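All protein chains but one are shown in place.
Order of writing sets the labels: A, B and C. Residues in every chain begin at 1.
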Amino acid sequence: MTHGKEHPAYLAHHFSEVEQQQESAKLGMWIFLLTEVLLFGGLFCFYTIYRAWNPDMFYNAHKFLNVELGALNTVVLISSSVTMALAIRSMQLNDRKKTIWFLVITLACAAIFLVVKYFEYSHKFHLGQLPGKFYTFTGVQGNNPHIFFSVYFTMTGLHGIHVLAGMVAISWVLYRTVKNNFSAQYYTPIEMTGLYWHLVDLIWIFLFPLLYLIG
Amino acid sequence: MSENIALARNYLNTPRGLKSWLLTLDHKRIGVLYLIAIMASFFLGGVFALLIRWELLNPGRDIMGPDTYNQVFTLHGAIMIFLFIIPSIPAALGNFVLPQMLGAKDVAFPRLNLASWYIYLFGALFAVYSMFSSAVDTGWTFYTPYSTETTTSVISMTMGAFILGFSSIFTGLNFIVTIHKLRAPGMTWRQLPLFVWALYATAIIQVLATPVLGITLLLLVLERVFGIGIFDPAMGGDPVLYQHFFWFYSHPAVYIMILPGMGIISELIAVFAHRKIFGYNAIAFSSLAIAFISFLVWGHHMFVSGQSPLAAMIFSFLTFLVGIPSGIKVFNWLATLYKGSISFATPMLYALSFLFLFTIGGLTGIFLGALATDVHLHDTYFVVAHFHYVMMGGTVMAFLGGIHYWWPKIWGRMYSEFWAKIAAVLVFIGFNVTFFTQFILGTKGMPRRYYNYLDQYQPLHAFSSIGSWILGLGFVVMLVYLLHSIYRGRPAGSNPWGALTLEWTNSSPPPPENFDEAPVLTHGPYDYDKVLVEEGSPARA
Amino acid sequence: MDSTGTLFMPPGRSTIAGEVDTLFYFIFYTSVVFFAIVVFGITFFSIRYRRQRKAGLTSGLAHNTKLEILWSVIPTILVVIVFFWGFKVFIKMHVPPKDAIEIKVTGQKWFWTFVYPNGSNSLNELVVPVGKPVKLLMSSRDVIHSFFVPDFRIKMDVLPNRYTVTWFEATDPGIYNLFCTEYCGKGHSEMLGKVKVLPEREYQAWLESGSGGGEGKTPEEFGAELYVSKACVTCHSVDGTLLVGPSFKGIFGHVTQLEDGEAMVDENYLRESILNPQAKIVAGFEPVMPTYQGVLNDRQLDALIAYIKSLKE
Partner (left out) sequence: MSEHSKSHIHILPLKTYLSVGAALLVLTAVTVGVSFIPLGGFNVVVALSIASVKALLVALFFMHLLYDKKIFMIIFAVAILFLALFITFTMFDTMRRGDIDVMQAAPIEKDAVIYKERGSDSTAVPSGIIPDSVTTAPEGH
């Protein structure tokens, strides 16, 4: 307003330029991602310390995770990251149709991820490989194997909640893309959702080897 | 609102109506909403404090049984920490002045700002709920395994604290982005008022440390519900690990409490000594240094917890390093008084009280940071006295100073200087009577969180309780004249203190959008050496 | 150290106390100096540079490199000294001498149990010889407690499912307070004990008596003693007040309300309540009373029962 330039509808009153608004959003998003890293940080610390205390138990217990399903989920999530990135790229090129398609694929991948997780979880529930005091499985050698499953469920559980939240965010930007809210000039919400989604992927990239491969 | 103030269009009267307040996106209104919520929390926490002191007047039962006492000190601690002191300066005063100091129209994310207030209320609701269901009795630290086995409402209180954490994170995030992106054209980092620097350092701690509190409390809840076995020894867990997790947040949190206070003190001393601040760079930089080091000292709360001697050594060493930037600040403030023109208006009285009390509080931190002496002093009243000196004597004094300093800006009216001075003196005296005795109690071995105590401690406890009444009286006086001034105070004018930061270029109360045009900087925030001291100085007002 | 202690510290009665106090007072006087500088600065400047009636300009001085280095470096040197000093004494507190007497300490809600090398035990009263190092091997049965003897300047948390260690060497015979300093619930402030420091010979005699005692006393008197020394007092009053457990006042010969049913309080009931407390739970109380099986011998049991019997309304 101060500049007397025309100001588009998406420019909030307290910013003077679109540029400033976009960069603020991005900065805010990155700081938010930082808090997410530290939120998961507590769980990584949990993992590291108990693994260092009971390496053998962790090793024995991790064999009960299904590497194939874990790997499948890794592939699914990585693919969804690619399509997410491409969705943004298409928007930058003003190709709204493609953006919509890529977002839909991303959403589908997220859903596949959760379905696979569902099967993994229900199999474990069935065997009594439950966290904490509900643990009734007897096949793991070593002290306190229930702790491994506590780690497994808290880490993948919190991650799963993030996937779910990501799906909500993606659906929302998808809806807004369909409603033609975005253009090559303004697509900040998609970009933010993308950043979030890549972080969710990034965390999984660590969870997969830590839990499934090396216990 | 009456007379001339009502005529001017300002953020208080435009637009009107309760709904416009509850849905406001204006940082000033959100600041005021926070202020109300925070003052309410402080008085609630204060009432619990008075109950504690009443019960401790004599050994044995005075007014409540041990269960109730344990709940009362837990609620006192939890309310004071999570509901009052952490949000106090940043969310209330910071919200109100930060954008104005930067010459901005608002914070970067106004909606997030309002959301954080509602999240605060929501968290407070949980905390209050846990007060009325079987109140928590774990102490504000929620140590396991006690917190996993007590039958009281630990879950609702920890969920409350968890939610309040998000409110704090969002405030911090908002401030960082605002400071980075919304400074007035031409305002460099070196021209930021020191309060802004302090808020910046605080915000960094808020976003880095609070998530860990979040996950800790979540794990605690999971421990209670599922027995996941991370913290509960019966389930194969390690209670000392809980302490690491808790203090990784809660030590940095003490600097979330003090840094904004230090920022206010920098403003007050410069304004009321009417003098260019001494060592601007040193003060700004030491805030960042404190913020960084504060992450690496948490283990000093655990010197006798059974942690390894190696860890104790490292934590003790780093603890001392925090003392140095704090000392640098204190000495720079002192030096700012040199060759100034010192006015003793109420805010300055609080600033000087801060210097006096924080120095005591900080220096007693050194006794606690030293390994051998902490073994004796840990979990005694010495610690209680230490942290009240830094929190009440430090942060709360700064907060009160800030309230009195910005009060005319917030409401457009002056409070009674006479009554304000009386209250300030009562608070100062009452505070020292209450808490200095506790240093002696502590060194003599009186443990904290004790409902009952040996007769030998009685005289000092009684003395301390008497102090708390003086303190309470001071606050009642303060409450009365402050509320009175909102309606009856004389109009304040835009810049009653002759201060140079940007918020004072606005009218009082400021217009809804702060600035029509982005302000043009004509001088730095502390160029008092270029401005004549005004004659009708506020000291005599 | 004189016997009343100094303004801040209680009298020191262990070999380490003197060292802790010296460090304490080193920090104390250093702090006093810094505090004095700050207060003097505030006062002097406030008077000297108070706002005058006439308008003027204030100083623009904003730097003084020499001063700034001074007030950064001096505190740094001081804290480094304090750190090393504190660490040295801390390590000394943590490494027990090889020849120390080892006593096992158990904390539980809300009393202490001590087991001596010869297998005898005591509750809430730690008996040690003077001038001999004593190592405490500690653990807890429930939540965290903390073992604190102010006169010895030692404190150590007592953790469930883990051992912690501390040690001391008492320098004077006498009786000293023992506190629990880690918050542990309702009885936290009642979790008090005593450390009884005896001359070597008396200590040996005490050990040999199997911590039994009670010679030459009536059963009621002996029972009253045990009521305190075996920690019944933490949970049971004799004046009708309800603590963690029911009061003993006038229970004998009456019918007590149980969680399921009721029972006549007679000798057998009392014996069962003490040896197998979980068998019958009094209505309105939690089943938290520990069993005294193996802790009380028959004579002591009889004495306690006699004592409870004597507590008429």
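By our rule, a contact is a pair of C-beta atoms (placed from the backbone, for glycine too) under 8 Å apart; a residue touches a chain by one contact, two chains touch by 3 or more.
The shown structure was predicted, so the numbers you read here are calculated from the model rather than taken from an experiment.
Peer 1: Kindly state which of the options B:V107, B:I179 or B:V212 is in contact with the chain not pictured.
Peer 2: From the options B:V107, B:I179 or B:V212, the contact with the absent chain belongs to B:V212.
Peer 1: Touching the missing chain, which residues of subunit B?
Peer 2: Where subunit B meets the chain not shown: residues 180-181, 208, 212, 227, 229, 233-236, 238, 240-241, 244, 248, 295-296, 298-299, 302, 306-311, 314-315.
Peer 1: By the contact definition given up top, give the residues of subunit A that touch the hidden chain.
Peer 2: Within subunit A, the residues touching the omitted chain are 17, 19-20, 23, 26-27, 30-31, 33-34, 37-38, 41, 44-45, 48-49, 52-53, 67, 71, 74-75, 78-79, 81-82, 84-86, 89, 92-93, 133, 135, 143-144, 146, 184, 194-195, 198-199, 201-202, 205-206, 208-210, 213-214.
Peer 1: Name every residue on subunit C in touch with the hidden partner chain.
Peer 2: 94-95, 104, 106, 108, 113, 115, 121, 123, 137, 139, 141, 161-165, 276-278, 290-295
Operating definition for what follows: only the chains that are shown with their structure count from here on.
Peer 1: Find the geometric centre of each of subunit A and subunit B from their Cα atoms only, then give the gap between the two centres in Å, rounded to an integer.
Peer 2: Once rounded, the distance between the two centres reads 35 Å.
Peer 1: Please give the residue numbers of subunit C that touch subunit B in the complex, ascending.
Peer 2: Those in contact with subunit B are residues 5, 7-10, 19-20, 23-24, 27-28, 31, 34-35, 38-39, 41-42, 45-46, 49-53, 55-64, 67-68, 71-72, 75-76, 79-80, 82-83, 85-91, 93-94, 142-144, 146, 148, 150-151, 153-157, 159-162, 164, 177, 179-190, 192.
Peer 1: Under the touch definition given earlier, write down the residues of subunit B that touch subunit C in their complex.
Peer 2: Touching subunit C from subunit B are residues 66-67, 70, 137-139, 143, 145-146, 149-150, 233-234, 239-240, 273-280, 282, 303-306, 309, 312-313, 316-317, 320-321, 323-324, 327-328, 330-331, 334-335, 337-344, 352, 355-356, 359-360, 363-364, 366-367, 369-376, 378-380, 439-440, 443-445, 447-454, 528-535, 537, 539.
Peer 1: Please name which positions on subunit A make contact with subunit B in the complex.
Peer 2: Listed in rising order, the residues of subunit A that touch subunit B are 2, 12-16, 20, 23-24, 27-28, 31-32, 34-36, 38-43, 45-46, 49-50, 131-134, 143-144, 146-147, 150, 154.
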